[in-house]
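Just one protein chain is left out here, and the rest sit where they should.
All chains are identified by letter, namely A, B and C, in their written order; residue positions are counted from 1 within each chain.
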């Protein structure tokens, strides 16, 4: 078990997927302890620090990486297992933006009516109790929310030489902003360029489905991931596996097209895993599937489709790579404290 | 506790919301034992009965009712509590349609490419084990699915004199097709005309989120509901309350607008229940809310937004009507066997 | 040539399509001189009359009718030829609305940001010069715009017993708000109930494509129409014919689905008129078709698809009914002054 460390300095973060030189090279099966900044680049340190004033637009959502995976070639599948995701600071931050979020005019849904007020919320994090404290501005209402840390942005270099801003999720992953990317899950990404070039960031101490205001509990993170490779198994869109569910994603607009992609992907995957024909798999997904929104605020919206693994009987995706990574994670966690 | 019975004969079903004479008149607090047909009007009795051949389009999705509620006036809120929902036959049916479902061209998403193959699946129901058995056509794959009965279509007469086909969900409720409408929940509907005029049907023995193929486990149902009235409390869109969640709905196209409506409704409801201002409520919903798809196949799509009730502290919606109906349901269930 | 007159008093207007008793009965081939109110019911008479204050929501967009056409049966095609459309008052009115229009949050595209300012513009109409004068509020900018009068709302009783608010365009026509419905054109509508039950209103002295602010130059109108019937020719969606173009419409959300419907309709119509198979007709429409927006502000959006009639060679739609109505219009106009 080889363990690497990736702890970028402020000028070592990147803001795009694709076209960036690797910061680290690992082998399939290796583990990486990685530090990531929050989506504000750590620049918001007080409720009066309005993001639109203190963070240049081009420096939103820094990602650590890319991590080059030896042997990864276009057409392969990159498996990224999240061993642990732990907030790195005693606070997390959320905010509204003048032209961002689902319930306000944006650059994409352009209007001439007034944009939304910008407001910042600071949450105190308690890693012992594993909670974050919400504090209202308009009253003394407070509430302890359970932590459920995740990475909003995880992806690889896109296909065809494209370079994409970190904020736009697509077939290469990116800013999918789904709470499903928590510790214990494995993300499957297509390899589009030699080495795959994995980057990640945008930790959220927790997030609602849809991320309606545009931000979760934005938090710098200390995370541990294990990376593996399945030759020739590249999915068309990012997929996720937990102990209980197989999940697919679609990231596009309008939201029904994101739903369609995620559902077709789940139908196809179910068909592959069970031998059912497409219509029989469609039927099974129709009756057992879950369909939570991931984000409805980013330049592409993301929907997730989920099927409980018991419906697949003995089938194991990609040769059982999730189970192997889960075991490696257990082994790692025995010897390391992550909080 | 007054208990009514509504068991329509085939010619007593209706196919629209609005403009129909009441079949039953009840008082707030009354209970109704109601029988509903499946969405095929009971005409599909064998896997070879293709719905497009055996069911006239205008006779899809029959609803029982309307039920007139004494004292209900425009602007009031009608509370419909589902005491029990039990399949009435030992089977349920699902099918694809040539021009219906999320992953095929439809009348709304019109294309010149070929429509989908029509195929029918029969599920054996076991009310003892509370399961339905899926059987593939393309192989001998079978699977026992847990029952989770619900009504896909519940609504009232629309506002402004409109009469709407049962298949189209909107502000009056209708064919929302959300698995959240299960026994133990209370549905809140606006009263638009004197008496409210409640109708329901389209039982599903279970359904995935999004109802991607266009049908759930379509099943005739024997259901028991309790009806109550909150004067002056009409919501803009249907809302749902369970023991654990408050939920809002939006039914429209595109899917992001259904999401926007459901989320704005949840923000507004949260603000009303907690005294938070709109932005503070927006923040809380952003971090704690769930956002499952209900249907992405009907003429309007439906999204649901959910907030756990513990986040509302001691607040009780609509004077605690859900709790009172839950207690009445318990009382009813002591004296009656529903399966 | 039988000529009828339909001049509703204020309480004789209706606000829905469907379920209304006829105000007039005519025979195919008859002519009707019809007066219509503006969309504000004539209640806005001064720039300080904000529509949201002076017009009850339920009384927006009154329509004259219904006109029953003898012999019209479900499945028939109703042809409505516009002989003349002339503003009835020396002014027209346009306004923004707080929650209406394409560039502001609305009831359908729900947001928590502030709605738009409501502002009213009065246009002086000069029927001699055939112009309307635009006057800015923010400066002394004025501009003479050519009149191009049209009816925003024309439709019949919907199918399946539905009753729809006048503001929502769909398969029955309704509030399509396309500038193509000007004098000299023929509108083809499906007959869904005996008599067809034609209503019209919402005159615009002119309107841009898309009606982006939500209103045109709203104007009471004195119009003359000729009505005819084609047995068994009901189109799925409203169609329009001018001397130079055949046109199809689709009214739904999202806008790409309105586009898809209008284009598929034009492909199908082209195929019917030329004998080309679907793919060959698709190709011809792809290279010669026009695709202007009609409205992108109403509860359903409307797109129009247009093909120049020279591409159809000698084909005449529906047995040449447009040409016959055009000739009848000429005959009428010889004997009548319409301005």
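FYI, a contact is a pair of C-beta atoms (placed from the backbone, for glycine too) under 8 Å apart; a residue touches a chain by one contact, two chains touch by 3 or more.
Just so you know, these numbers come straight off a predicted model, no measurement behind them.
Chemist: What are the shown chains in contact with the chain that isn't displayed?
Modeler: Computed over the complete complex, the missing chain touches A, B, C.
Chemist: Given that one chain is not shown, which residue among C:20, C:50, C:276 or C:316 touches it?
Modeler: Considering the complete complex, C:276 is the one touching the chain left out.
Chemist: Determine which one of C:59, C:73, C:124 or C:209 touches the chain that has been left out.
Modeler: C:209
Chemist: In the full complex, which of C:7, C:58, C:288 or C:327 touches the chain missing from this view?
Modeler: Looking across C:7, C:58, C:288 or C:327, the contact with the absent chain belongs to C:288.
Chemist: Among A:23, A:81, A:239 or A:264, which residue is in touch with the absent chain?
Modeler: A:264
Chemist: For chain C, enumerate the residues touching the unshown chain of the complex.
Modeler: Counting only chain C, the missing chain is touched by 94, 96, 102-103, 117, 119, 121, 134, 136-139, 141, 143, 145, 206-217, 253-256, 259-260, 263-264, 267, 274-277, 279-280, 282-293, 296, 301, 303, 305, 311, 313.
Chemist: Just the residue numbers, please: which parts of chain A touch the chain that's not shown?
Modeler: Spelled out for chain A, the touching residues are 15-16, 18-19, 58, 108-112, 160-165, 250, 252-254, 257, 260-261, 264-265, 267, 278-279, 282.
Chemist: Spell out, residue by residue, where the missing chain touches chain B.
Modeler: Per the touch rule, chain B residues meeting the hidden chain are 103-105, 109-116, 254, 256.
Here is the rule we go by: only the chains that are shown with their structure count from here on.
Chemist: Which contact partners do chain B and chain C have in common?
Modeler: The common neighbours are A.
Chemist: Since chain A and chain C are copies that touch, just let me know if over half of their interface numbering is common to both, same, or not, different.
Modeler: same
Chemist: Fitting on CA atoms only, what is the rotation between the copies chain A and chain B? Please report it in degrees, nearest 5.
Modeler: 180
Chemist: From the C-alpha centre of chain A to that of chain B, how far is it in Å?
Modeler: Their C-alpha centroids are separated by 33 Å.
Chemist: Just the number, please: Cα centre separation of chain A and chain C in whole Å.
Modeler: Going by mean C-alpha positions, chain A sits 48 Å from chain C.
Chemist: Could you list which residues of chain C touch at least two other chains?
Modeler: Each of 109-112, 254 in chain C touches at least two other chains.
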